[in-house]
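Here the complex is missing one protein chain, while the rest keep their positions.
Chain lettering (A and B) follows the sequence in which the chains are written, and residue indices restart at 1 in each chain.
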Amino acid sequence: MKKSLHIKHPYMMIIFLFLVMIACVIISMGYGALYIAPGDVLKNLFGISGEYQFIIQKYRLARVILAVLAGAGLGVSGAILQGVIRNPLASPDVIGITKGASLAAMVVILIFPAVPLIVLPLSAFAGAGLVAVLLIIFVRKKNARPSTIALVGIALGSVCHAGMQYMMVKFPGDVNAALIWVTGSLWGRNWDEIKLLAPWLMIFLPILFFLASKLDLMSLGDELVDGLGERSARLRFILIFAAVGLAGSCVAVVGSIGFIGLIAPHIARRLVGTKSKHLLPASGLAGSIILLASDTLGRGLMPPVEIPAGILTAILGAPYFLYLLKQEARKK
Amino acid sequence: MLTYSRKLYVLFGILAVILIIASGCSTGQKENSETSQGEGREIKHELGTAHVKGTPKRVVVLELSFLDAVTKLGVKPVGIADDKKKNMIEKLVGGPIEYTSVGTRSEPNLEIISSLQPDLIIADAERHKNVYRDLKEIAPTVVLKSREATYQETIDGFQTIAKALNKEKVGKQGLAEHQKQMDGLKSKLPKNEKRTILLGVARTDSFNIHTSSSYDGEIMEELGFKHAVQSKEAYKDVSLEQLSEINPDFLFISSNEGHTIVDDWKNNPIWKNLKSVKNGQVYEADRDLWTRFRGISSSEKLSKDLIQKVYGK
Partner (left out) sequence: MNVSGNRFVIFITAFILFIAGIGLNLSVGASHISFAAALKSLVVLDHSKEQLIITTLRLPRTLIAVFVGANLAVAGALMQAMSRNPLASPQLFGVNAGASLAVVASIVLFPHLNAFSSVGFALIGAATGGFIVYSFSSSGGMTPVKLALIGMAVHLFLSSFTQGIIILNESAGDVLYWMTGAIDGSNWQDVSVVLPFTIIGIGLAVIFSGAVSILGLGDETAKGLGQNTKGIKALVSILILILAGSSVAVAGPIGFVGLMVPHIVRKLAGENYKFVIPFTALFGALLLVYADVLARFIAFPYESPVGIVTAVLGTPFFLYLARKERNSR
């Protein structure tokens, strides 16, 4: 019925998602201390009118673009992880990568508050990378079962969580700032952050899209993949590495915003099916839309107070996720 | 595959176009704080130097201690980061006050700050260093330590703010008065006061003491008291057992709203045996005034409160 129609025309769906995202971008730029109608937003962007140009360009444009980029990165990362681990519940947050980044960021915020600004994203990225390395070490066998990766990821996540609790108790200096970072927020982000993030996306996204078709083979089952021998293990590592790199760089820049990597692929899967070449762009777009919506709500709900986007992704994301699961369970 | 890669390029292409338009638009921005014609003062602060012209009239303060300083210098800020707690602000200032709220101290709303068209912004070194670059494009911004400031640093900060506001004379007078007040309060201590003093925050499930390196701890020592806990770490959680080991002569308690652990402790004979409890030297300390406000006027009020309670004068 409706669903199969969507799958028959995945490209149409992708274009549709893209348009939705652009619409969200424009609407999102309207929200903040001052509401600006979408028509005016467009006029200001293209230089036709200059009233709100300052606000839009100074504060909202960069933030909105960052939401698009980070959301896309997290969405694609989640899609990859779910494919490699062959489990629809995997995502960067669940397997400990974002927790690793959070721990590293917390160490910097609480113990070395005086370091230059650039250190924070770098250490967050390093934290995510470290967890990924540990993940690979602990799952030493080359043809490790996907569920093991997930489990070890959860275990490592718990380690990081315990570490964070220890830090917060031992160094109660500025716990609030640490917590805000851990929750994830787009406040105060602008072009510098985009410059930090964009290169990573430009490196990893093409790699992933290129390997997309190979990813599909992996979902066919271990036996088939093992038949391809060594290449499958290498492929797996590259994919995980790229997914971690994507997620790590996003988290480094916006904090550990959760659930996007978990939900975006699910939504995408329902709309365009499971072929990677459709799924990856769709997940990216879905991720952007989710993060845009969360950030917009966070800014617009009770100005001048801004609710960090990470809280909203969880509040919106988790129930939806559980609903999705229930649907899938019912199918069986 | 052809359709697919085409799709990809289209996507990247549009993204690139957006980025180009946007960056093209944003480089046209003039930075208002850079045009330095005419007179101005160079104000050195934690993250650099601010160039302030004339006498700022529209000031935005992003932390409570700065509000304290600015008020003492006779300036009414147009914007305050008040965590949406107007009552708290009015408590600090000592009366009703008109201002625009710019949001929370942890994430103040940049757009609102910008819309107020300030000519000076005073921000906290710890909380706002991430947005310093944004703030200084709105107005000359002075970044000082607030939450982590020692008493001496608070005084230095006050002087910096005075300079930024072009009220150095008023500032000097204010400081002199403050010093006089503090000396006056110090003199109320009997010579050789050897008794120990301590402040703790009573929470629902724990008791958090402030040591000699905390803000209130420093003020207590400044006044001449002997602090009960000497430590480099400003805050520590203690059990009732430890409190009985520390056994201060004077105990000040800031309580959270509602049920706290001290309510439970009051029934315990160990509590009743504390020196301070036995001698009736346990006093209430308003949490906002004693620990949150910080700043020159607040330290005076705090000190007066302290001396009043301990010596009744």
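In this section, a residue touches a chain if its C-beta (ideal position, glycine included) is under 8 Å from a C-beta of that chain, and two chains touch if they have at least 3 such contacts.
On a predicted model such as this, the values are computed, not experimentally measured, just so you know.
J.: Quick one: which shown chains sit in contact with the chain that's not drawn?
T.: Computed over the complete complex, the missing chain touches A, B.
J.: Give the residue, chosen from B:117, B:152 or B:206, that touches the chain omitted from the document.
T.: Answering carefully, the residue with contact to the hidden chain is B:206.
J.: Of the residues listed, B:97, B:189, B:238 or B:277, which one is in contact with the missing chain?
T.: Answer from the full complex: B:238 touches the omitted chain.
J.: Would you mind spotting which of A:13, A:72, A:180 or A:253 touches the chain that isn't drawn?
T.: Answering carefully, the residue with contact to the hidden chain is A:180.
J.: Going by the touch rule given at the top, which residues of chain B touch the chain that is not shown?
T.: 83, 104-106, 203-208, 235-242, 244-245, 256-259, 261, 264, 268-270, 273
J.: Considering the entire assembly, which residues of chain A contact the chain that has been omitted?
T.: Listed in rising order, the touching residues are 87, 89-90, 93-94, 138-139, 141, 144-145, 147-148, 150-152, 154-159, 161-162, 165-166, 168-170, 172, 175-176, 179-180, 182-183, 258-259, 262, 305, 307-308, 310-311, 313-315, 317-319, 321-322, 325-326, 329-330, 332.
To be clear about the criterion, only the chains that are shown with their structure count from here on.
J.: Can you name the residues of chain B that touch chain A in the complex?
T.: 3-4, 7-8, 11, 14, 18-19, 21-23, 25-26, 29, 84, 101-104, 106-112, 114-115, 126-127, 129-131, 133-134, 137, 147-148, 235
J.: What residues of chain A sit close enough to touch chain B in their complex?
T.: So the residues of chain A touching chain B come out as 11, 14, 18, 32-34, 45-47, 53-55, 57-59, 61-62, 65, 113, 117, 172-174, 176-177, 180, 185, 187-188, 190-192, 198, 209, 277, 281, 303-306, 308.
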